[in-house]
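Let's turn to chain A:
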Amino acid sequence: MLRILALLTILFTIFITPALSATAKPVVVFAGSASQPPLVEAAKAFEEKFGIPITLHQGGSGAMLSQVLLSGQGDLYIPGSPDYMDKARELDLIDGEETNLAYLIPAILVPKGNPLQIRTLQDLSRPGVRVGIAEPESVCVGLYAVEIMQTNNLADKIRPNLRGQVESCAKAAAMLPLGTVDAVLGWREFATWNPQAMEAILLKPEEIPRLAYIPAARLRQATNPEGAEAFVTYLKSEDGQAIFRKWGYFTAEENARMLAPSARIGGTYNLPEGW
Partner candidate 1 sequence: MIRIEQLTTRQGSFTLGPIDLDLGESSYLTILGPSGAGKTLFLEACMGLLTAHSGRVWINGTDVTHIPPEQRHISYLPQDLALFPHLGVKENILFGARHRKVDKELAESRLGELLDLLDLHGIVNRHDVTSLSGGEKQRVALARALLPGPRLLFLDEPFSALDATIRRQLQVSLREINRQLGVTILHVTHDQEEAFMLGERIAVMIAGRLRQIGDRDNIYYQPESLDVANFLRNQNIYDTTVAAIAADGSLQMENSITGAPSYPGAQVGDHVAVGIRSEEIVIIRSNKPIGPELQQNLFDGTVKDILAFGGTHTLIVEVLSTGTCVDVELPNCAMRDLGYNIGDELQICLRRHSLWTIKKEVNDVAV
Partner candidate 2 sequence: MLRRDTIFKGAMLLPLVVLCGYFLLLVGSQSAFFSMTDFLEQIGQKDIRSAIALSLIAATASTVIAVIIAIPAAYALARIDFPGKRLVDTFIDLPMVLTPIALGTLILMSWNTSIGRLLSDIGITLPFTFAGIILAQFTVVVAISVRMLKATFEQVDPRQEQVARLLGCSAFESFLHVTLPLARRGILAAIILTWARAIGEFGATVMVAGTARGQTATLPSSIYLAMSMADLPRAVTLVVILIGISLLVLFGVRMVPESRG
């Protein structure tokens, strides 16, 4: 027993103490997975530059929202899409305006080398192609996928090919490298995270009815609103936006528009009956 305690103390001193000894009050961020890679990097850069630590909790946007709601904690909410920001606003959790950090463009994702030669949305309805999407009711990227299939009148044809509707947009991205499916209707940005594992097949501009973006907003319950504000300002600064671009996101509307000139940005879409 004594030995265990001693070991604990040593481990504690080595690993935990540095984390605890940070002087400035940390900014607690709850973020959806859609922005995980750039946010991790940006948080590190921000800490180094300003000396304010960022505590970054990540998961499904909905799960993060539940935790914010239940715990009454958190300074900043950065969901993976505007829908969850609307929900958070309905729950009266948001203080002030949201900031648009980057755009998310719907695309078809295939494994590196595109073994099944999928070129168009139409190809997803080919027999034997296993298609993955996220769960449309709770995950935004799933809803976008359904909207694309519906507006292009391919829903009935692609639907038999659907395998597994996963519960987070991040898991949708992981289905490809695991070999569970042959193609995923997801965000183009998934491919830019993992260029060695997958590639994105862009949809035709007219096939994209709606674009998503990553919003950030301060929480009403924030105990460190200044820090939260500073972090958002940093993310929106040239340095911060560069990190998003580095991970393949579009940060300017006109660039995103080039891929989908007629698409709406944000807004709502009601899931049709039967999904």
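A word on the picks: all candidates are chains of the complex that A comes from, given by their letters.
To be clear about the criterion, contacts are C-beta pairs under 8 Å (C-beta built on N, C-alpha and C of every residue); 3 or more make two chains touch, one makes a residue touch a chain; residues count from 1.
Keep in mind that this is a model prediction, so the values were computed, not measured.
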item	value
Of 1 or 2, the one touching chain A somewhere in this complex	2
Interfacial residue positions of chain A with respect to candidate 2 in the complex	1, 4, 7-8, 11-12, 14-16, 19, 28, 30, 33, 36-37, 40, 55-59, 66-67, 70-73, 168, 170-171, 173-174, 176-178, 190, 193-194, 197-198
